[in-house]
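Taking it in order: structure first as structure tokens, then the write-up.
Left out: one protein chain. Kept in place: all the others.
Presenting chain A:
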Amino acid sequence: MLELDAITAGYERGAPVVRDAHLTVAAGEAVGLLGPSGCGKSTLARVAALLHRPDAGTVTLDGSRVTGWRHRAPRGQRTAIGVVFQQPRLSADPRLSLRDLIAEPLRATGRRDEAAATVRELSRATGLGDDLLGRRPHEVSDGQLQRACLARALVLRPRWLVCDEMTAMLDASTTAALVAVVETYRRESGAGLLAVGHDRVLLERWCDRTLRWDEVAAA
């Protein structure tokens, strides 16, 4: 269970972006969150991924209450949630090759020796050719880079996935491919999904239940 209760979050004191948001994702469930641009849904996604400390409210992850965000969250909690962001260009370190990009979480958590095999398997699943893995982010397209970012999010086999406008920058066929990768992973692992976006048709077909922003948070 990933539970967000009465979350108020923002970047400046006294001017919250998200006010009093409630959201629950059950294990194995796919929840879509629909909202217009600038409403605060990305901020809420960052709170859910333990990347942004809310000003008020509680997040409960698998029954235990979250007390710290970012580096203050225990590594086990942080890595239990895989995140994919909207802009692959900004979410990839420009100095790492796609292979290193995907393997980075394994190296960071001291599982270096699994890297080669896992990267091979995930690049096959996400449809990245071997020649692409040696390239750096500026040498591949947005769609190819987003495939690598999705592979990176899956590499630690998270129990939860937060996809923040994962497909907003991509064409229809890449969108379909990435959604298929996420769904295959969820079928195998039983992971829960929070998919944030503004594309009603996509989210309603993808998710078990889709919530509008005004159902989740105070305006």
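In this section, a residue touches a chain if its C-beta (ideal position, glycine included) is under 8 Å from a C-beta of that chain, and two chains touch if they have at least 3 such contacts; residues count from 1.
Note that in this section contacts and distances are computed from a predicted model.
The chain absent from the displayed complex carries the UniProt protein name "ABC transporter permease", chosen from "ArsR family transcriptional regulator", "Alpha-D-ribose 1-methylphosphonate 5-phosphate C-P lyase", "ABC transporter permease" or "histidine kinase". Among A:149, A:202 or A:216, only A:149 touches the chain that is left out of the view. Of the candidate positions A:37, A:64 or A:173, contact with the unshown chain belongs to A:173.
Within the whole complex, the absent chain has one touching residue among A:27, A:56 or A:108, and that is A:108. When the full complex is taken into account, the listed residue touching the unshown chain is A:131, out of A:12, A:113 or A:131.
Listed here are the chain A residues that touch the chain not shown: 46, 49-51, 70-71, 75, 78-79, 81-83, 85, 87, 90-93, 95, 104-105, 108-109, 124-129, 131-132, 135, 139, 141, 143-144, 149, 152-153, 155-156, 173-174, 177, 180-181.
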